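A single protein chain has been omitted from the complex, and every remaining protein chain is retained in its original position.
Letters A, B and C mark the chains in the order given here, with residues in each chain numbered from 1 onward.
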Amino acid sequence: MNTIVKAAVVGASGYSGEELVRLLLGHPCVELAAVTSRQFAGKTLAEVFPRFAHDARARRIKFVEPDAAELASTADVVFLALPHGVAAQFAAPLAEAGCRVIDLSADFRLRDPAVYKEFYGHDHPAPGLLAKAVYGLPEVYREQIKTARLIAAPGCYPTSVLIPTIPLLRAGLVQPSGIIASSLSGVSGAGRKTELEYLFCECNESLRPYSVPRHRHLSELEQELGAAAGTKVGVLFVPHLVPVNRGILTTLYLRPAGRAANTAPHDAVEQLRACYHQAYGTEPFVQLLDGSALPDTKNVVGTNYIQIAWRVDPRTGTVIVMSAIDNLVKGAAGQAVQAMNIMLGFDEQAGLK
Amino acid sequence: MNTIVKAAVVGASGYSGEELVRLLLGHPCVELAAVTSRQFAGKTLAEVFPRFAHDARARRIKFVEPDAAELASTADVVFLALPHGVAAQFAAPLAEAGCRVIDLSADFRLRDPAVYKEFYGHDHPAPGLLAKAVYGLPEVYREQIKTARLIAAPGCYPTSVLIPTIPLLRAGLVQPSGIIASSLSGVSGAGRKTELEYLFCECNESLRPYSVPRHRHLSELEQELGAAAGTKVGVLFVPHLVPVNRGILTTLYLRPAGRAANTAPHDAVEQLRACYHQAYGTEPFVQLLDGSALPDTKNVVGTNYIQIAWRVDPRTGTVIVMSAIDNLVKGAAGQAVQAMNIMLGFDEQAGLK
Amino acid sequence: MNTIVKAAVVGASGYSGEELVRLLLGHPCVELAAVTSRQFAGKTLAEVFPRFAHDARARRIKFVEPDAAELASTADVVFLALPHGVAAQFAAPLAEAGCRVIDLSADFRLRDPAVYKEFYGHDHPAPGLLAKAVYGLPEVYREQIKTARLIAAPGCYPTSVLIPTIPLLRAGLVQPSGIIASSLSGVSGAGRKTELEYLFCECNESLRPYSVPRHRHLSELEQELGAAAGTKVGVLFVPHLVPVNRGILTTLYLRPAGRAANTAPHDAVEQLRACYHQAYGTEPFVQLLDGSALPDTKNVVGTNYIQIAWRVDPRTGTVIVMSAIDNLVKGAAGQAVQAMNIMLGFDEQAGLK
Partner (left out) sequence: MNTIVKAAVVGASGYSGEELVRLLLGHPCVELAAVTSRQFAGKTLAEVFPRFAHDARARRIKFVEPDAAELASTADVVFLALPHGVAAQFAAPLAEAGCRVIDLSADFRLRDPAVYKEFYGHDHPAPGLLAKAVYGLPEVYREQIKTARLIAAPGCYPTSVLIPTIPLLRAGLVQPSGIIASSLSGVSGAGRKTELEYLFCECNESLRPYSVPRHRHLSELEQELGAAAGTKVGVLFVPHLVPVNRGILTTLYLRPAGRAANTAPHDAVEQLRACYHQAYGTEPFVQLLDGSALPDTKNVVGTNYIQIAWRVDPRTGTVIVMSAIDNLVKGAAGQAVQAMNIMLGFDEQAGLK
């Protein structure tokens, strides 16, 4: 575990980029070799993010203009924290130059460029690379990540939905139709955008749904849940914006299937429990809440953990699954580092404990 | 509209009580004749609630110990902002003495004392009065409220669910089964209780579901939705606690029925719109969001309005209805005053504009 | 009080403008005749501010491009909620056309155009009007406001400082030197600016001073405190940004003078009390906290009140005065309406109760 790789973060001035910097500065096997930002080129990390100022490296490392050739010669692994569309433009030359690339945008999450166009509104900028990309959800694609060279880090909402739902679909305990995912997200999920709707006074003391009924993350959900179910799934996803900095709380409403549908609620709960423990009993970042506790984002903020709890409603038979993550860690930067650890053969928890 | 009635608030030291006091002090047809609180007896309203200190009446009116006989001789209408079980003990003698009673607790909301016992854990304290009580939801029971003498003000969550759902059930546009209500509530919904889980640091930066799968308000939901549907309904209700002072945001997931089930999403949306406008087009406190806007609690906090928007998901066919209220106004004190206005023949909006 | 005047709000899309609209829509003697906004021209008030959507007028009134000639022909009184420099460009033609003008910017607060240039960085755009402007602090300039045609509404911070300090200076109870004003402000005080530093995630869980040591409001403080003291004063003003939507809490550290300096703390407190009651005993919007209570912004948010409390520190002799206001009401729109009421001979509390 003493190998040191050189890592770069492209687009390091947003919230995911900042969190990547935080995690990489604390990673025992990583040297942060470069950070880029058009806006802040020439400034040090410490100037842009005063919370890193106590670290001598942050006072020394300066943002540079992003340049693929330069990055390829500087870094072994490059994290792209860029808007969709832009990310692919960097991924292509970097991959060609032999860099490992971990993209936090949506550019390589969807296997089908037509779905990409449907949800993101423009042609895919590098369809030739799609076949090489691995969806970076370690709990599902760990083996593929080990040999990947281009990883698409999952979206924050999909992470909170997929980890709890996939084992149930695979085990046939819930139906592939009628899946409802109702999520609450902190404001950092919107990125560090200077838009009116994300001003403090517009978010504080405000609760609101948005992007109903078609949020872009639906495309990932359908792809990955469909893969787990082995059939096309119907998913309804409704996100809500709530006044916290960080955290996603997702409540899933699922229809029981198979054994779970033909049993008493108590027994169905036990089947869910058994299924989760079989799927995730040894996962380093999944916390299964077996007792009476329910997820609470404040228990996972700042960490790479996901909390999961499950119930069966005796009145309607509905399976209720609840999860909590930090949208910037398990939902973005932390999961990206976890994937890097797997890809590079490091301890999976390195830099994430 | 110049009649002045004398009103009393029993249990005026909680958040609903405080809000009742605020509204009654501003009501053109009401004289606030008494406020009670065991804890604060002897103190003035202004001392306990400094935000009222600018009002000479608040500096003069003192909290007294609650005493039914005394209240009956002082007030024409008595608002009970007491815990369930306790409220009924005051309602009985007050009703007997000829007072109009508006109870904000759960004691008179359920017609069946067995359901009360199931959800509240003890025998109903005054089953004989249940037949006389009217469920104080003006949008549904306006006619009954006009002649009522004992009104059960609806719960905050039920208000946010029933107003948007009942017209659709009555019109047969949604199925009576598979109703899912996912709600977010501000912390004042928990009352002014000095419990660990409601401390600032326990709620701030926290998102959490609770009382899954059986919150007490489910009993009201089943009773009233069942009445609207003309059949037993299956309801799943999941509340979440989020860090705002006030506001409930409810997202309903409903299965289309009848015409709405056999049409294109766009047409189904139009059917919902027509149904809502027919039901609520002249309602003074219902805001139907016809355009692209979605509900946001910050638009209704401090008011007696409910915002409602609706969508149909083209992927799953699900009807999505979203509502926003202030849990302490339309969800409690404001709705109670609205019911009083109707009962006493005042302008329904008096004191609520 | 049945006269109806026509009012316009220029620059109505910011927080102060929104608050003016709210107050004017509820004012019994005002017809809101026009609202302007370059950004939102063509949209209705209800579209831009959904919280007004329940009001038929808000659904009808559309934002128009600001045009002085048009405004002059439409409105009797015009409120300017514009950036400094821009406001004066509208004030001049409007004043000339005979409109009453109430300017919420800094353009007419300073009598000396050199001080304006020092603090605002450019030449005063209409120095000829300065002599006609009245500083719209009713507690100090009520008589002048009665006959004014151009009113400069005070800044939010200055309001919270001047009302508590001026009577003590006039009475010689505190020294004109060594005045320290330490203020906390909610984020709406920064305006509805889409700047990075006012994003939710940048303000939430953040406490920070800013503009140290020379905030622009210092110029008003020195002018008005100097006028009260009859001599040049030395003022140190330090503002802090804290995560609330609304509210200013100011703590003043003053050096006792005269009788207050040569007496026991208890007696000095009594002298302060007497001074305040003499100055403000009949003021409609000043709340003097005589007992043990201290100001709390939550008691005044949404109102035009200012809370004031005072103490004398027995260790250092320092006079400590604390005040709380809503920065958008008493600190901006409410005070502007109060001044309008005085100027037009309405009940001073009209529309503000």
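Here is the rule we go by: a contact is a pair of C-beta atoms (placed from the backbone, for glycine too) under 8 Å apart; a residue touches a chain by one contact, two chains touch by 3 or more.
Only a predicted model underlies this, so the values are computations on that prediction, with no experimental measurement involved.
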| item | value |
| --- | --- |
| Touching residue (missing chain; options C:245, C:303 or C:335) | C:245 |
| Hidden partner chain, touching residue among B:74, B:177 or B:204 | B:204 |
| Contacting the left-out chain in the complete assembly, out of A:89, A:144, A:194 or A:299 | A:299 |
| Hidden partner chain, residues of chain B it touches | 15, 186-188, 192-196, 198-205, 243-245 |
| Contact set of chain C toward the excluded chain (per top definition) | 177-178, 180, 182, 184, 186, 202, 204-210, 212-213, 218, 234-236, 238, 240, 242-249, 251, 253, 294-298, 301, 311-316, 318, 320, 322, 324 |
| Contacts of chain A with the absent chain, listed as residue ranges | 50-51, 53-54, 205, 285, 287, 293, 296, 298-300, 302-303, 305, 307 |
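The working rule: only the chains that are shown with their structure count from here on.
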| item | value |
| --- | --- |
| Interchain centroid distance [CA atoms averaged], chain A/chain C, Å | 46 |
| Intercentroid distance (Cα basis), chain B paired with chain A, Å | 39 |
| Shared interface positions of chain B, touching two or more other chains | 205, 296, 298 |
